[in-house]
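In this view, the complex is presented without one of its protein chains, the others remaining in place.
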């Protein structure tokens, strides 16, 4: 593994070839589950990401690379030069063009400007999984008129995705206004007693309105994937 | 409020009529959101529940009474004698018969026998919101063959609901086997480091497989409601 | 101490008279701080409460007894037979009549029916500290029209008190609609990931709208006291 | 978005114009709530802050930029060159001069030297919302005489703001000495079991003295805003 | 074990005699550590407590039985009829008379009336370990004059023990006023965000004043023991 | 389900036969995993336990019933009258006699008398899974000589199981003295900052000595099972 | 200590020679416990590590240096130039060659590619403690067929080590498939509600299948050590 070479002059026991096989891509996942493969890049080394991207290129498997760190972007684009990198969402998609949309509309709300990265990741994921999407930014509950102004759009959706930090109150308010499910993504936006997204996570799990599906903090990919499944067919 | 009478011989300031109006039922919710009203009974006094049930009876609004404590059952059935009380799910439904099912199939899994109450609450809720349902009990990951034996049923569902406590691993396993969304309900079954459902809650929020929608611990009603919305239309 | 007598036949070292002096009432508090004394009853023994009530009766100090357990009510009313006991709020007030109101209006909202006990404790406290009050029940964010219907009342207040459990979203919504401060009281209503009021507590501390003053979970007395101070003069 | 450009050579699906509209400033907030707009800068990119500052300049809306990171200061000052930047409080105010003070006096206490940044943010916020303010530094409970020396000043206030970390004991002590409300701001000063401000947060929520209004950890802006509302009119 | 007999008609494998030896009393502890043995009764069965008391009686080892539940008192007094049972402190001491005091004075403060049980357990423990003690009740920081009135007594102590719940601010205030160590015992008095004593525990660990020794929540025995060691010789 | 019958006079939708099949016993587990089946009774209703016991009786599958509540004992013994009930360990074993021991010795330590129930559950489990066992009670680190006195026994073991609450220090000390693995079972014994077993759980996970295998709080069954597997063959 | 020199011109009190003796290596540990010494490097300064490595070289004690930071590698290799440094596992072993394997097979599973570093540390540790090992990478539960494909290998092991982050579900699934113990190592891989490894830690402690031995988060060394002990002899 080039970026973490062994050192020392001793003749050591050497590991077997398993290190060369850093990941077992699930190439039949599209067949089994109906959606492209995804690779969570953040905890991997650039070398591991490069190896996976090369395998994707060789197999031609549609793949989303998520939470791509800046030092990993080149590792992907070298192997897949025509992939699309969205820096806001920290996502690389290959092939770059999403499929033609089917199913219902996915509306994505970003409660504040600072939740945009997560909301955008959710939107792009749903797009690349085959749904039509709309993204609306900065519609937090502190100015309720901003939410109410989107009521027609919200009610035209098959599913609404809401990314919100701080008090995480928006999904509960939205779920009370529509009949479709709401996918709630807590974000780590906030400070102090927001505890890195715990506060909105708990709000969303305790939403007064039924119909709120919660995913992990900052999990734009998961929220978009779930929305695409809900709005399918 | 009969069960909490004021005492003391002094002539005191008396509250206004707001106490007589203990709840504002959302009778137009069915119109606005498309689903019946629900009343969370557990934290209310029997008198409050009785007053709400009387209002339901007067308005004829289809209603689910959830988490009904034993000392509250009579309060509901006195006002709504033909309601159906399911003791396992701690749920009273009025009217007692669910509507004819529409939309897709909701499959509910109970990971262990001890998760049955929550799973049953989810199933009944989805039924009364208009979906066809199937419930399978005791299919935890400790005996994987029990899960795999249900693969055909799971793949026929529009949405799978999984109630699981302890390690909460089942939703992740199931989501890897199907293409539809999985609604994961952590239960408070377990002890010690299960922390009243926190362990499965965190497992589910961190599911390796995308497509897992998490609701609150023991929230069978919420899980069933969400599933009914996903499987609608 | 009659309810916890020493036993055993040995001749033991006996404690001094400090046990007879179980509390040092702050009789000049009204002078120094301008408000009556309060006694938190819940963690005390009935004997301790009785001793304090007797001291209140002897000194004639206006006093609120809060969180009075059922087995403590008689202990207070024996010493202060004309006191007023409000069973919903678990509060005993002496003297029973609040003073004539001065200052601005205190509006108290109870998000759900189950938050009523806490909201009522807040209202009564503000009353007995000399404010005019209004209480509105069951105006949660799941039915936003219920909040908006109270807009005129809310905007006539000098301070709004909001008692809410579960997602605790209401204070944030209300604070976005009014110019006065909002006192937010998280309640322990809810289950699972509500964690006995932690979820609404965190929501309120992270409210998107500025102007939200948070007090302890279920602290109706503290919320009402703070509101009375804000609305003074 | 210039600081996060898309890369990759593929022809990708391009997002709509929503990204250009990163924030929906609440220009009528002053009318509705009576106070200027505020922008929490910390979680935003410099480009997002610059875009918002430009919109503020265009609309002429009085605005406070809070928690401004060093790499964001220029983004604001380029659009609003006559704004005032207070580096201690990490706050940029536009217009730079606060309005002539009305209402009661806001006294701000900083328990330790290390709490100064938060205390200063609270003071400046209250100033720019129209109140007269006084700031006293390093008056912690370890040297009680320092608190007692300020008793006359404290009793002249309409509201006292206390920023304190570590044991967070000062608000409880102060609230026992004055009749006005105390706004308590826990700070993240401390280490170990201070848990980033959790220790003083819990102290303040459990203050022995009533009349303590708690806001989020390090939330100088929120504490100053609340104080300004309390001391209004 | 009489209170938990085996049942079932089968001939089962039977455990060895280790169950008959439920505890190994440390009879030479007085020699090695200089202080009597102590038995924490609360988590034990009455039978286990009775067996231990019988062993104490046989060996004549001075012993404190702490946190004695009501259903355990007789188990101790049957074996040690001349022992002294203090019901407030839930403590049984044998022999009943403490030794003649040596060393310095231990002053024990109970912040509120509700902290008395813990404070009393600390005082009695220190007494039975050979120190002179003074107990002062209800001297919380909400009325600072009550603390200041005890300044002479506090400054005559070799160690001050403070039992306090809620904000746990008193040890920090006291430690700022005296030169001797302060033993701080957080109590579980309080509700909501007191979290069963976590709030005062954290306050005490983060005391602004040095010289604060913290023990476990409600650990009156431990606090008294530590104080007796500090004030020894 | 007899103990939770449906009520209400309405003709309701009735659930299918899945409720009659409350558990799917894993009768081939002994073949697949080599050990008997186990049934965690605590969270089940007596009826559910009775149904399972009847199935066990019918199939003749060796089974351990763990954490049997007092109101569940009869439910098991009615179906399996020759089963052995150990009341200390809250365990019912069928068949009552453990198999003849094979493999290495399992030594079980109970740090305090109060940890005996958990230690005994571990010992009995290991016995019924086919190991020879020894149980030593009350050997906590506060009297180190009690541990050192068992050194020969400890060093003769193939695995040592340690049940300990409070500081949970014993497994670390023991693991430093022996070469075999130590199975550490944290118990919920203790109070205050023991947090129901969290304190010893964390101690054990952070043991200075390697070779410590941690299981869930109070999980005597799991600890005994793991020990039996380690000491096998 | 060269990397932390005292400064200031004053003539200060100087510490004794204890600082020169920064560690007391346990050279007879191999004799007493049967395994080499290990040095946790991460929290030490490079100088401390260098001093320890020099002592190892002088004494010739077989030693594993674990969690070696990049700035510490040279400190070890200078003193022990023929040691083997594995950069993936962040481990330096001296002597470089593991002993010839004895005992049973240790199979190590890495649930995801990102868990490889921890899994590799476990494997190398078990190797250097004298066991034969096999490592399999990327066999998470999201693609169950990847686990089932390894069934023969798993069933040939004396112990299986599983490193897994996120939902931590793999150990529970594996333990249900094999009869040998499973050592579960939670990893800090994941984000949001994974809480740095808490989510998989709790999953593993609550595994549905018995036979799961849990070690600290990211503790590859501890997991490998425990596995080597289990598979010994």
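We call the chains A, B, C, D, E, F and G, going by the order they appear; numbering starts again at 1 in every chain.
The definition used in the following text is that a contact is a pair of C-beta atoms (placed from the backbone, for glycine too) under 8 Å apart; a residue touches a chain by one contact, two chains touch by 3 or more.
Being a predicted model, the structure only gives us computed values, none of them experimental.
The residue touching the chain not shown here, chosen from G:112, G:130, G:197 or G:224, is G:197. The residue from D:50, D:64, D:77 or D:230 that touches the chain not shown here is D:77. Those residues of subunit E that touch the chain absent from the view are 32-35, 38, 176-181, 183, 201, 205-206, 210-217, 221-222, 225-226, 229-230.
Listed by residue number, the positions of subunit F touching the unshown chain are 111-112, 140-144, 165-169, 172-173, 175-177, 190, 192-195, 198-200, 202-209.
Taking the whole complex into account, subunit G touches the unshown chain at residues 1, 4-13, 15-16, 18-19, 21-24, 26, 29, 40, 42-44, 48, 52, 67, 186, 188, 196-198, 201, 216-219.
The rule is short, and it goes like this: only the chains that are shown with their structure count from here on.
The equivalent interface to B-C, defined as the listed pair sharing over half of its contact pairs by residue number with it, is B-F out of F-G, B-F or B-G. Here the CA centre of subunit D is 54 Å from the CA centre of subunit F.
Centre-to-centre, using mean CA coordinates, subunit A is 45 Å away from subunit C. Here the CA centre of subunit A is 29 Å from the CA centre of subunit B.
In subunit B, 112, 142-143, 165, 176-177, 190, 192-194, 198, 201, 205-206, 216-217 are the positions where the chain touches two or more neighbouring chains simultaneously.
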